[in-house]
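Some notes on the structure that comes next.
Complex shown without one protein chain; remaining protein chains in place.
Chain naming follows the written order as A and B, and within any one chain the residues start at number 1.
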Amino acid sequence: MCLGLPAKVVSIDGNNSTVEMMGVTSTISIELLENVKVGDFVLVHAGCAIQILDEEDALKTIEIFNEIRELGMR
Amino acid sequence: MENIITLAHGSGGSATLRLIDQVFKKHFNNDILSMGDDCARLNIGNAKNIVFTTDSFVVTPIFFKGGNIGKLAVCGTVNDIATSGATPLYLSCGFIIEEGFSIDELEEIVESMSNTARECGVQIVTGDTKVVQKGAADKIFINTSGIGIVPDGINISGRNAKVGDKIIISGTIGDHGSCILLERENMGLQAKIKSDCAPLSSLVQDMLKITSEIHVLRDPTRGGVATTLNEIAAQSKVTILIHEDKLPVKLEVQGVCELLGMDPLYMANEGKLLCFVPAEKADVILNTIRGNKYGENAQIIGEVVKAGEPKVLLHALSGGIRIINLLAGDQLPRIC
Partner (left out) sequence: MTNYIDEFRDKVVMQKIVERLCTYSGRNIKIMEVCGTHTMAISRLGLRSLLPKSIELLSGPGCPVCVTPTSYIDSATELADNKDIIVTTFGDMMRIPGNESTLLYKKAKGCNVQMVYSPLNAVDLARENPNKEVVFLSVGFETTTPVIALSVYKAKSEGIKNYSVLTANKTMPEAIKTLAGDEELAIDGFIYPGHVCAIIGTDFFSYLSYNMEKAGVVAGFEPLDILYSINTLVKNITEDNYILENMYSRIVKKEGNIKAQQKVFEIFEPNDAVWRGIGMIPNSGMGLRDEYEKFDAAKKFNIKLKVSPEPKGCLCGEVLKGKKRPSDCKLFKTRCTPENPVGACMVSSEGTCAAYYKYGDGQIS
């Protein structure tokens, strides 16, 4: 019940933003968030950004997966 | 609910198949029709191995990135003939045009048909035009029928898949379906996706120059690769296994499908071939396809694993196996 994907904010125009994901662009509302900046990744659901992705946290998780790839599960 | 036709009946999925069985085959039944391939195979007097096919084109919008309804009408019928192994020779075309339609646009469509026909070496030799009142047709509908001759020794049919056959797709999947979806529905998405609408007769000729041992050829149009594989599995009574990591999908097509909760396996293609070939010939045929401008992204995507039960399975990225079923009607975008 939660189809949503992270998309990159390409431009902001008032309450709306143009985002890009896998080569697809879309104009969505950012009114459910504060402080969205160009370059942020946002979670898009039903035409709206509902959360800003924490990139630092994401990279830490990716690091864990890289470790699993190289060394296997601990 | 009244027994009425809905859009599901036109989607190529299980609703369409039921309609064909319960209405059309019930009354039109004969051995030739029962074969179930895209073309009818006819012997008329001394002329053997004639193939005859028909297709109607109602796409909206009529102009789209990568083509238009006219180009589609020629490619669609040419490809149906080509997938029987035949050289397409002659086409008919019938137009049903809505009152008020622009003649300039009509000419653009017809010119496009002429160019495509010339590329494949087919001639449009007979036709018909009807005009209906405003509202009685959606701008323009086109029907094309075509004739070709299958060379001796070629036996390509949906019933010929054999255990051990490798399955090749001639390029990326879902391009046409995604292109039309973006242009038609007001989904607020933009992407550089164009229809893959293309005539495939030269590709088939290239393959037949290398070998006559091609078991099945089919163009996965409406309902996508998933639907076509299910049809072939049912005709040949085999179990097919496809590998998810081998499926060629353009990034933007994947993006559109992901955002809308749809699956590229069920999206229409209008310029792609599915080929079932003996395993020992697979690599050489693959290279031949890749040598043709319409087959650059060809991949071996799976194999026929078992005889008996018609089934299409997917070997998922995780290593797990799941079923690829026929859809009931069109895929619908989802939020959940």
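Throughout what follows, a contact is a pair of C-beta atoms (placed from the backbone, for glycine too) under 8 Å apart; a residue touches a chain by one contact, two chains touch by 3 or more.
Since the structure is predicted, the reported quantities are computational estimates derived from the model, not experimental observations.
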item: Hidden partner interface residues of chain A, rising order; value: 1-6, 8, 21-22, 28-29, 31-34, 41, 43, 45-48, 50-51, 53-55, 57-59, 61-62, 64-65, 68-69, 72-73
item: For chain B, residues in touch with the removed chain; value: 1, 4-8, 14-15, 185-189, 245, 260-261, 313-323, 325, 327-329, 332-336
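Rule of thumb we're sticking to: only the chains that are shown with their structure count from here on.
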item: In the complex, chain A residues that touch chain B; value: 1-3, 5, 21-28, 44-47
item: Interface residues, chain B side, partner chain A - complex; value: 188-192, 251-252, 254-256, 258-259, 261, 334-336
